[in-house]
Structure formats: C-alpha cells, structure tokens
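For chain A:
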Amino acid sequence: MKKIFAFVLSIIMAAACMAACSPSNPAPTSDADGKTVKVGICNYVDDASLNQIVENIQARLKEIGGEKGVAFDVSYDNCNADANLLTQIISNFIADDVDIMIGVATPVAMAMQAATEDNGIPVVFAAVSDPVGAGLVESMEAPGSNVTGTSDYLDTAAVMQLITAADPDVKNIALLYDIGQDSSTAAIAHAKEYLDANGIAYGEYTGTTVDEVTLAVQALIADGVDAVFTPTDNTIMKSELSIYEMLQEAGIPHYTGADSFALNGAFLGYGVDYAALGVETANMAASIALGGAKPADTAVKTFDNGCATINTETCEKLGFNYDEICKAFEPFCTKIQSIVTAESFDEVK
Partner candidate 1 sequence: MGLDQILALLQTALELGLISSLTVLALFLSYSMLNVCDLSTDGCFTLGAVVGAAVAISGHPYLSIPAAMLAGVASGFITAILQTKMGVNSLLAGIIVNTGLYSVNIAIMGGSSILNMNKADTVFTAVKSALAKINLSEQYKLAVAAAAVVIIAVLLGLFLKTRLGLAIRATGDNPDMVRSSSINPVFTTIIGLCVANSFTALSGCLLAQAQKSVNIDIGGGMVTIALASLLIGNVFLGKKKMPLRIAGMVLGAFVFRLVYTIALRFNMPAFMLKLVSSVIVVAAISIPYIKQQLPLIKRRLESRKREGNANA
Partner candidate 2 sequence: MLRVDNITKSFSVGTETRRALDGVSLNVKKGDFITIIGANGAGKSTLFNAIAGSFITDSGTISLDGRDITLMSEYKRAHSIGRLFQDPMRGSAPGMTIEENLALAAGSGKWLSRVSKRDRELFREKVSMLGMGLEDRFDQSVGGLSGGQRQALTLIMATINPPKLLLLDEHTAALDPGAAEKILRVTDSIIREHNLTCLMITHNMQSALELGNRTIMMDKGKIVTDVSGNERAALTVNDLLLRFREISGKALDNDRMLLI
C-alpha cells in the first residue's frame, strides 16, 4: 500500500515538473516586434552530412529572423535511431505547441507525418532521398498534405559518367552500401540499371555496422575492383574514416553521393550541397511559418546535383593528376571544388 501511495505521489510530482518547466533553449533572438515562431527540429543520427544540414538550418533561420524581425524559438533533439524516443520527442514538440516541425532523414519525417495527421502542424523534411517512394508526398510538385521539404535525390547516372570519364577502361565497380539504409535503395537500383546498360560488371558489398563495412571493403580490395560507388548512405558515411586509407593504399577511387564522404577521405563526393540543402529547408520552413505558404502546394525542392568535391590528398595518393581529372569531369559538373581530409567542415573552412 505504502508503495502504491508513494508511486501515485510521484506521478503527481512528475506532472507538476512537466508543467513547471518549459524548454529553455538559447533565448530566442527577439528583435523588433517580438513575434515568436516555435520550431521543433529532430535529427535521426549523428553524422557529418545530417549535422551539416541542421547547422545550416539553424543559421539560416537566425538570419531570416533578423531580416523579418521575428524570433525563431528552436528546439533541437536527436533520437539516435530509437523509435520510441522519436515518438516521445515529437510528442514533446506538440506539447510545446510548435508552429512547425523539421525532420531530418526519412524515419523522422515519417514519424512526424503520422503524429501530425490530426493536428495539421506543418512538417518540413530535409534530406529524404525518395519522398514519393516513402509515401510522404503524393507527388514532388504537389505534396497534397501538411508535409513537404527538400530532397537529396541523387542523380546516380551522373556519378557513373564521372567514373567512366576518369577511367574509360573501367571493368568492375563495387557497389558499397548498407542494405538497411532507405537512402541507398533507389540509388543502387539505378546504378545497376546504368551499369547493365553499359556492360560494366559490378559486385555488391554491404555492411550494417562500421566493422562489417570494413570487412566488405577488404573483400572488394581482394576482388580487385577498379572503382567503388556509394550513394548517400549514412552507415558508409559513418565508416568512411575507417576505410579511406585502405582504399587509398589499394589505389581504388571511392565515388560517393555527398561531399561529406570526400571530407572524410573519399576520392569524390558528387551530389547535393548539403549546406545549400539546409539553407533551402530553412527558407521553406520560414515561408510556411511566416509567409502563409501551404505545405500541400509547396513543391518538394530537389537540387541540381552538379557539385563535385574532390579530395586532393586522396587524389594524389591514387596517382591521379588533379587538373586532368578536373578537365575530365568538367562536362558533367556545374561546379568542381577541392577539399582535404578532416573531421568536420569547420576544420576546412
């Protein structure tokens, strides 16, 4: 009996705690009229690309706030791939009466979609590779409900062209990815189509943890492939720092779908500029929260994948001449930039 009583008492105290506290994130930068817009951002896991997006979103929102004289009260959390936690974080956002939610990566976007079915809080997703395939929007042009956002859809064929441009004799390409990653599924399928159409052999090497990826890379080196391709795969992203030296020593270039891979030592990152993606996401969120735009009519924004980021250190180790490579890639890229190996983008700026 005593224990039950103690328990009931603690529930009441818990409720009181919840009433008493309100999220105390960095105080909203209130300028001028002091209209406050509450934003809830949730990230899926910690990795360079996703973090880059979040940083840019927050920075851009602050800018917009300054321009428009509005204060953005941003709550940020990271669920570390825990589904239950994700639900609780989102429910926390709703309890705080956020005006808009931003979900980074597909699982978060899907959970937010489910949670806002009834209350209609607008959801802006960032970095979802295939919004239509994931059921988040009805079509890219007209999402049709309260969910819209930015997509880092990867133009796989373009990356393949870069591979053949750099090495016209390429015979065997390794497809390195995590079969459990939603972001890789469509891209790998397109890659296979392209390679089949062009008569280039390929092999699939997969891993679900950093250890398994390392083993997969050892296997592909032993198989003597000419190049490796990875789409925007979070697992391989986490493993890049562990594998890039092995690939450098074996003389195998690693072509990837995001510049954060190149940051961590891959030969080439080709695809979306995640900083730009972050900025656009913030723009979209602001226009919905402030400008009265409706998510149902706001088209999902994709990005011209044209930016190639080459890691000069790796380039050298692989025996390529940087200028020759740039010339070979020029027809296929809108922009070529170089980068050196580091742990975060801050170090190389």
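Behind the choice of candidates: all candidates are chains of the complex that A comes from, given by their letters.
To be clear about the criterion, a residue touches a chain if its C-beta (ideal position, glycine included) is under 8 Å from a C-beta of that chain, and two chains touch if they have at least 3 such contacts; residues count from 1.
It should be emphasised that the depicted structure is a prediction, and the values quoted were computed from it without experimental measurement.
This complex places chain A in touch with one candidate out of 1 or 2, and it is 1. Of all residues in chain A, only 3-4, 7, 11, 14-15, 17-25, 77-89, 91-92, 94-97, 106-107, 110-111, 113-115, 118, 134-136, 179-182, 185, 208 touch candidate 1 in the complex they form.
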